[in-house]
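Right, chain A next:
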Amino acid sequence: MTSFAKAGTDSAPGAQPAAGVAFDVQDVTLRFGGVTSLNHVSLQMRRGEILAVIGPNGAGKTSLFNSLTGVYAPQEGRITLQAREGDEPVSVIGMKVHKVNHLGVARTFQNIRLFPALTAIENVKIGIETRQKSGPVSAMLGLPWQRREEHASTKRALELLSFVGLAHRANDIAGSLAYGEQRRLEIARAMGTNPSVLLLDEPAAGTNPVEKRELADLIKRINVEDGVSVLLIEHDMKLVMSIADRLVVLNFGQKIAEGTPEQIQRDPAVIAAYLGTTDEDAAKAELEAQPELRRIELLTDEERERENEGETL
Partner candidate 1 sequence: MNPALAFLRSDSGKRLGACLGLGVALALMTGATGRQDDYLYAIKEDLFTFHLIENLLIGVVVWLLFTFWPVIRRYLTRPGALGLLAGAMTVIVAQTVLGWYEPEDAKFSGLATLVGDTNGISALSSAFFGWLAWAQLIAVIVVGAAALVLRNRALFWVGAAMAVAAAIIASQAHKKVDELAGVVDHATGVTVAVWGYLTIAVALAIAAISTDDVARTREFVNAVLGWRPGFALGAAATALALYSLGVSSWFAPKSLNATLADVHSLFKGTSLAPIAVQYFIWLSWALVIVAGALVLVAAYFRSIILGIVGAAAAAVGLVITMISIHAITSLAANSENTYATKGPWQNLGDGAWWTCASFLALAAAGLVVAQSALKGRSATAADAAHDPSAGPRFLYAPGATLAVLGAAAAAAIFIPPTLEPSWQTALVTSIGIYMFLAIGLNVVVGWAGLLDLGFIAFYAIGAYTTAYLVGSLPVKPPFELPVLWAIPFAIAVCLIAGVILGFPTLRLRGDYLAIVTLGFGEIVRLVAVNSNGITNGPRGTEDQVPHPVINLGFVKFTFGLDQLPYWYLLLAVMVIVIIFFRRLENSRTGRAWAAIREDEVAAQAAGINPVKYKLLAFAIGASTSGIAGVLFATNVGFFNPDNFKFEFSILVLAYVVFGGMGSLPGAIAGAAVLTWLPEFLRDQVPSEDRQMYIGAVLVIMMIFRPAGLIPAKRRATELRGHGPDSAESQAVPAGGGLGGSYA
Partner candidate 2 sequence: MRQRSLVKIALLSATAVALAACSNSSSGSSGGGGLTGGNSGGSSSGKTYTIGFQGPLSGDNQQLGINERNAVELAVEQANAKGDLNFKLKYTEADDVGAPATAPPAAAKLIQDDSVVAVVGPSFSGATKAVAKNYADAKLAIVSPSATNTTLTSQGFSTFFRVVPPDSAQGTQAADYIAKKGKSIYLIDDTSEYGTGLAKDIETELKVKGAKYVREGVADTTQDYSAIAAKVASSGADVMYYAGYYSGASLFAKALASAGYKGLAVSGDGSKDAQFIAGAGTSGESWEFTCPCADATVDPNMKSFADAYNKKWSTPSSTYSPEAFDATNAIIDVMKGIDGDITREKVVAGLKTVNYKGLTNTVKFQANGEIEKAIVFLYKVKSSKLSLVGTVTSQI
């Protein structure tokens, strides 16, 4: 439920997070009715790194994202955000979604949430323009600074579109783009808000291997060239292992492991819990062989998520 109280502008109570930490999640618990989505989860995301969150369906990954971006307000624990060096650390719990975004956190959605009836470039401009100043009056009067901003946003949007490889589709309706293109467009829109932290929720879902490679490359470039910290939810292990600096593994709302890809791959608890079997390769193969199965699971997951959001907003 939205509250009109000013939230989140005070600096977080308690100890300052360690230097270089963008998100500091301390002992967070999130419940819906009787269901506990996140159970005393703690993790730290460092500035500049690519951190991946993995776990089976229903493990609480998307709930974690929603908690980080202000969609959900966890009942217990602390989430402290310090997106840029030198920012005042603030608590995002109870903060409104758009405010969190303005602090430098952008995200994409597991189920793509573009503005389907708008063109691709308009989608990106919407992101860019949330950082602009000119209001409706100057737009109606066509004042010079409004025009300058409009120009600037068009230019930046075109840059971003070519950055994600969609320049040729700038004037196409977003809803008419191919699945993979829509995923990239969503990233471009998120990048438009000029974030320091980018949260990607299964960006590779439903894309083909070629697109996956391009995507991995794109994420790397965002991370390296733009210096954006990336928090990634992804099921595709190959992708995750290839780009993530560190991984966090959730299961049934609890963190069961944390570490570098190598550490995680060797972690017996992860193999047992996440893949549901001790035979890692067999499990992997099974997943890969039945992508359909996974989609269906995801869909039901998504619907539950929609449900929850409906009650929360």
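In picking the candidates, the idea was that all candidates are chains of the complex that A comes from, given by their letters.
Brief remarks on what is shown
Following the convention adopted for this analysis, a contact is a pair of C-beta atoms (placed from the backbone, for glycine too) under 8 Å apart; a residue touches a chain by one contact, two chains touch by 3 or more; residues count from 1.
As the structure is a computational prediction, the values presented were derived from the model and not from experiment.
Put simply, of 1 or 2, the chain that touches chain A in this complex is 1.
On the chain A side of its complex with candidate 1, the touching residues are 2, 69, 71, 96-98, 101-102, 106-107, 109, 112-118, 122, 125-127, 129-132, 134-136, 139-142, 146, 149-150, 153, 171, 173-176, 189-190, 192-193, 303, 306-307, 309-310, 313.
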